[in-house]
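A single protein chain has been omitted; all remaining protein chains appear in their positions.
Letters are used for the chains, namely A and B, taken in the order the chains are written, and counting of residues starts over at 1 for each.
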Amino acid sequence: MDVSALIDLLIGWMERVDKRALIYGFSAIGAGLAMIAGIGPGIGQGYAAGKAAESVGRNRESSKQATVVMLLGAAVAETSGIFALVVAIIMLFANPLVGQTKAGIVLAASAIGAGLSMIAGIGPGIGQGYAAGKGAEAVGKRPKLQSMIVRTMLLGQAVAQTTGIYALIVALLLLFLQELFV
Amino acid sequence: MEQIDGRALIYACSAIGAGLAMIAGIGPGIGQGYAAGKGAEAVGRQPEAQGDVVRTMLLGAAVAETTGIYGLIVAIILLFANPLIADYLKLLGQ
Partner (left out) sequence: MQFNNRVLAIWNFLGQEIWFTETIRNTWIVMGVLLGLALIVRLSLQHFQTIPKGFQNVVEMIVDVLDKFTMSTMGEKNKSFGPFYGSMFFFILLCNLSGLVGLRPPTADLATTLALALITFFMIQGFALRAKGLRYFKGFFEPIPLLFPLNVIGELANPVSLSFRLFGNILGGVIIMGLYYSMPMWLIKIGIPAMLHAYFDVFAGVLQTFIFVMLSMTFVSSGME
């Protein structure tokens, strides 16, 4: 069995399927892959919740402020999970790839690529969650510095978000701007 | 091999997609576990703060739950209310 026969065995069947079915099928896999990004915010927000609980336990008088900062930081850490959800929903409900006139394999692979690219959301999720946890802890210790701590936390989280934005840009490029590349 | 039925392929891939989507459950699992651990530690250190600590911990855990729920949404959509099949059949209809 030389290599070309093997390749034909593995990929050959794609030619014998209706192009649109192939795209829809691989879009489903892409949507599933995109949701793996949910790992990031899960871990990050859990860390923030833990740090906030610890801070509430340690200094009782600043418990409300620590909780507010935790919620704020955790919500910002949520964004990469939301990006993944939006990309998955785009692929499921408003699939832009089906109408294209390119080869079925290219479009199907683009759907998988978009899903894979969104997995990068794990990073910002964890990182921003860490920032949220440390922010809540810091406000717990020094409640009077809350606005300064929150501003620094948000600034750092915004910077941490950029790789999530790059992943989103690549995913949206793969989905909507097929004509840019071959 | 004969012509493969398009719907069968979409159903097959939807099943894989649903499975992949649920991998997101790792995140909230680890995160909420950490929150529970820190909560227990905080209650251990100040028993009288038990009410506040548990409330904050549960609030944070609820927020951490959302991405797990999003993974669940996508999986349930793919399994029960599959929009891809509907669109594909609509396209076939034309």
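Going forward, contacts are C-beta pairs under 8 Å (C-beta built on N, C-alpha and C of every residue); 3 or more make two chains touch, one makes a residue touch a chain.
The shown structure was predicted, so the numbers you read here are calculated from the model rather than taken from an experiment.
Asker: Using the touch definition up top, pick the residue from A:79, A:95, A:117 or A:178 that touches the left-out chain.
Answerer: Only one listed residue reaches the unshown chain, and that is A:79.
Asker: Would you write out the residues of chain A that touch the absent chain, in ascending order?
Answerer: 71-72, 75-76, 78-79, 82-83, 85-86, 89, 93, 146-147, 150-151, 154-155, 158-159, 161-162, 165, 168
Asker: So which bits of chain B touch the chain we can't see?
Answerer: Its contact residues with the unshown chain are 62-63, 66, 69-70, 73, 76-77, 80-81.
Rule of thumb we're sticking to: only the chains that are shown with their structure count from here on.
Asker: Could you pull out which chain B residues touch chain A in their complex?
Answerer: My answer: residues 1-4, 6-7, 9-10, 12-14, 16-39, 41-43, 45-46, 49, 52-54, 56-57, 59-61, 63-64, 66-68, 70-71, 73-75, 77-78, 82-85, 87-88, 91.
Asker: Mind listing the chain A positions that touch chain B in their complex?
Answerer: Residue positions touching the partner: 13, 16-18, 20-22, 24-54, 56-58, 60, 63, 66-67, 70-71, 74-75, 78, 81-82, 84-85, 88-89, 92-93, 95, 98, 122, 125, 129.
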